[in-house]
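Dropping the structure in here first, questions after.
A protein chain is absent from this complex, but the other protein chains hold their places.
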Amino acid sequence: MRKKEIIAMVLAGGQGTRLKSLTKNNAKPAVPFGGKYRIIDFVLSNCANSDIDTVGVLTQYQPLILNAHIGIGMTWDLDRKFGGVRILPPYQHEAGGNWYKGTADAIYQNMNYIDYYNPEYVLVLSGDHIYKMDYNLMLDYHKEKNADCTIAVIEVPIEEASRFGIMNTHEDGRIYEFEEKPKKPKSNLASMGIYIFNWNKLKHFLKEDQKDPTSSNDFGKNVIPRMLKEGAKLYAYKFEGYWKDVGTVESYWEANMDLLKEDCQLDLYEGVSKIYAVDYSLPPQYIGPEAAVENSMIVDGCTVYGEVRNSIISRGVFIGKNAVVKDSVILQDAKIEDGAVVLKSIVGNGARIREGVTVGNGKEIVLIPEKKDVKENILEG
Amino acid sequence: MRKKEIIAMVLAGGQGTRLKSLTKNNAKPAVPFGGKYRIIDFVLSNCANSDIDTVGVLTQYQPLILNAHIGIGMTWDLDRKFGGVRILPPYQHEAGGNWYKGTADAIYQNMNYIDYYNPEYVLVLSGDHIYKMDYNLMLDYHKEKNADCTIAVIEVPIEEASRFGIMNTHEDGRIYEFEEKPKKPKSNLASMGIYIFNWNKLKHFLKEDQKDPTSSNDFGKNVIPRMLKEGAKLYAYKFEGYWKDVGTVESYWEANMDLLKEDCQLDLYEGVSKIYAVDYSLPPQYIGPEAAVENSMIVDGCTVYGEVRNSIISRGVFIGKNAVVKDSVILQDAKIEDGAVVLKSIVGNGARIREGVTVGNGKEIVLIPEKKDVKENILEG
Amino acid sequence: MLRDYMGVILLNEDESNIRSLTLNRPIASIPIFGRYRVIDFVLSNMVNSGITNVGIFVERNSRSLVDHIGTGKPWDLNRKIDGLFIFNHTLKRLVQEDVNAFKYNMEYFFRSKKEKVVLSRSRMICNINLEEIAQEHERSGADVTIVYKKVNNDEMFLNCEVLNIENGKVIGVGKNLGMGDTINVSMEIFFMSKEFLIQAIYKCMQEGICSSVMEYVYKHVRNHDVRVYEFKGYLGCINSVSSYYKVSMDFLNQDVMQELCSKNGNIYTKSYDSPPTKYLNGCSITNSIIASGSIIKGLVSNSIIGRRVIIEEGAEVIDSIVFSRCIIGKNVKLKNVILDKNVIIEDDKVLIGDNKYPIVIEKGSRIHL
Partner (left out) sequence: MLRDYMGVILLNEDESNIRSLTLNRPIASIPIFGRYRVIDFVLSNMVNSGITNVGIFVERNSRSLVDHIGTGKPWDLNRKIDGLFIFNHTLKRLVQEDVNAFKYNMEYFFRSKKEKVVLSRSRMICNINLEEIAQEHERSGADVTIVYKKVNNDEMFLNCEVLNIENGKVIGVGKNLGMGDTINVSMEIFFMSKEFLIQAIYKCMQEGICSSVMEYVYKHVRNHDVRVYEFKGYLGCINSVSSYYKVSMDFLNQDVMQELCSKNGNIYTKSYDSPPTKYLNGCSITNSIIASGSIIKGLVSNSIIGRRVIIEEGAEVIDSIVFSRCIIGKNVKLKNVILDKNVIIEDDKVLIGDNKYPIVIEKGSRIHL
């Protein structure tokens, strides 16, 4: 059996309650994004583009859509004979079974899986971040620093730093302190939730962490602080580029709108590191005789007879005559009927906005749950 | 999305405690069998050979080896884009999560998975039976009888019938009574644990079964009796051929020995409906200068310098000079060192029988646990 | 589900009137409707009816076809048992030149467990339920069932085979020379037993008269029980540049598009993982089909745009078909034009073709002033 140099573990367990109805029947990483993607497509494509061909996806909440979406991993070239993508829910062993308690516990419970591939390094990722990154460059950095753990960080405006987990580092990048949402941040280097660990080291600290009954078995809260305390070598790897945690309805909407900006740092159109998405074998999009489309993204299977401005339209969406969609994200198979008006809204998949009905007020974001049949105006969120 | 006519659900959850150390770190369906197979290979190959390309494997116990074994299903041609094989452990939903209670509960908890493919029929199988069967013929019978449920049965000697679940049928095959291990069996038609259900009917009865708090949510104990009580059309489908439930150490050993019989009904050598097994890319077997091999099966990766009679030798096994292996099943990577003697034993994978040591007495079966280093004679089981 | 059928697709199709689109590809791999290739329709029809074994016989080693089909993953045909087989020799050449290669292909038929065959070409574009026809074929007990459609005799079906039908049986087969109001055009989909196919191949070989099994059946309709099945859906035929253009424009009709792309199952094609199409400020699109990954700043009207096309500001694309990865410069005007893949039209260029005989610009051309 070939040994793998590095394998990736994607934390995809979160229920993501702050995404409200978007995660009602769906794990957060499987929430649709950017017209043709689901959020997890970004990390899986990053893995594929970084030649990482062994990926475990840790999940325990509503995995049906995620399961169906990932399938055997064909989309991301992860349908491998040895390795590939594997969804890892909790399981029972001789002594019984437990649900995952925290992020570190999820990895701990799957130590056997990792040991099977016997990797040098383990890359721990979050399934709900939007970004493009070549993990190989980070691995090179990790090796160069001879680190036990490398954490990717991004510079955030110092006034926003208190919303993030902040890494305080020495000049050479070595982390001496980690502060979760500090009131008075000492630096503006926010953790991106991307870790490379030496597997042997990580194993040791996971076992230690499990022994501590007060631990909530979380990487940020428990494992990283413990590593720092015990003098392990942690380094910060500065990432420059687009990165967004789409944990709330607002940040989800913003990240979608970011794609429409002329100067968007997240380039979906370059051909080298593509973001791969499942192909649903739909017909190409059709733009009707009286349609008006501007500054928008539209994908396969859409039919547009009305007006679309500054919006993201997902597969299979129908937009009727004289309908207006503005500053909105319309998820798959939604129907905006003739004359309906949708302003600054997120319309859930399969929802139907009836003829002439208005949704949204153009100021705060209005979220229409999936499959909702909207027969009357909804002007507030 | 294409609808599937029939999909298979394989019950692979059992801990299989009666197989003792064979299932210590391993789900029962993943126990090695016949030199190069695992038990579940038989049902998966039957599915492949019956053109059933969507198979859910229900499991919650020690799935690591099963997971690694099944992989993306390439071996059984089940690495499909739509459908294919999927391992289905319990998961959490909005209201929390539960482990599988009984066989019927396992199917109940995965109704969404089945509905996703919207099949006409669902084939329910056990992951721990050894047999070759074309499920299409059974499906044809099911359609012909216009049944709600068809249960495959096999004739057993009437004196043994009280060890089985017995189907009492009318002349046309319709089942009027099911008796679990009857003291005075009325027929010799034993249930093989293979069911074809109309999915709509099954769904109805699964929901009814869940409402009953006294039910143990088991097909044999609860669902089938309820269906009979409520007048559903259940038919028995008579199967002729080899079939064996390898639930105990004795039956496991017997089934292995059956393969060596000249008149074995289970023909592994015909080329039409092959049993597919994972290929481990090992060198071909080598039989040394002074070896003696008789009435045995040996596979890739074995090295035999000693004597092998009436035995099944799995991949990667080493049998030293002057060693004797008789009436035994040697699992993968076991080492029988020079001069060791193994009689009527099952030697677990990776076990080592040291030079000159004797295992077994040739009467009762001796089971050597996996990876056990045997330095002294073990003459009794 | 057609569990007992193997699909055989014959790609030695007549290219004499469509040369400008088949310079480096067979008809089967001409791009169509923005995101498909011609062969996607017959392949998807077969797969949607449950066929899991498809043999494709192509005359030359067509790189574009092999690239497109790949290992058959989009059609879920990358299988171990059955699956997809590409043979680089057509029956035609086999009979006339190459008995050895032919012998090899016989092995392919013998090896399969399937007992029946659906034989088809690729150029007839439709979304058809083959299960229904198979049931009809088996019920009738015919040796061969040919699918046909009653069509108005327009240019689209010129030179196609016409069936002379009496009481559901074919009593003669002619060629459509453009006369007659309505004709029964053969859709080149044949149902038969594998046994019949093998016998027909043997006879072709022995007699040396017919160069293909279809021709053999057409010529011997009186010796065998050859019946028909009437198809009533939309049918297009990729027969010439003008019929290609006609079928493409038909696709702008939403009823035709919905029928072709989803009536009896979706049409599968190779995925290029293109991003969404981006419409910028100032663009204007009417009655057009756009595939993924394009960036549109100009005007598009009554046109079909392929994947990853760039249409710059001020450009106007009208009544035209643009294949993937073309770049259309600023203020370019195109009308009744077909641009093959990777064409670059530099700024300010004007190209206007005839609405029946559009201009075809060859793959990879660079049109400049």
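We just call them A, B and C in the order they show up, numbering each chain from 1.
Simple rule for what comes next: contacts are C-beta pairs under 8 Å (C-beta built on N, C-alpha and C of every residue); 3 or more make two chains touch, one makes a residue touch a chain.
Remember, predicted model here, so these are calculated numbers, not experimental data.
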{"item": "Contacts of the hidden chain among displayed chains", "value": "A, B, C"}
{"item": "Omitted-chain contact residue, chosen from B:212, B:279 or B:373", "value": "B:279"}
{"item": "Contact with the hidden chain (one of B:111, B:257 or B:287)", "value": "B:287"}
{"item": "Touching residue (missing chain; options B:299, B:353 or B:374)", "value": "B:299"}
{"item": "Those residues of chain B which, in the complete complex, touch the missing chain", "value": "34-36, 74-75, 268-269, 274-277, 279-300, 303, 308, 312"}
{"item": "Contacts of chain C with the absent chain, listed as residue ranges", "value": "61, 63, 71, 78, 88, 104"}
{"item": "Absent-chain interface as seen on chain A, which is shown", "value": "1-2, 5, 48-49, 51, 74, 77, 79-83, 136, 272"}
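What we mean here is this: only the chains that are shown with their structure count from here on.
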{"item": "Most extensive contact between chains (C-beta pair count)", "value": "A-C"}
{"item": "Centre-most chain [mean C-alpha coordinates]", "value": "A"}
{"item": "Approximate Å spacing (C-alpha centroids) for the pair chain A, chain B", "value": "39"}
{"item": "Intercentroid distance (Cα basis), chain C paired with chain B, Å", "value": "46"}
{"item": "For chain C, residues contacting two or more additional chains", "value": "73-74, 266"}
{"item": "For chain A, residues that touch 2 or more chains besides their own", "value": "74"}
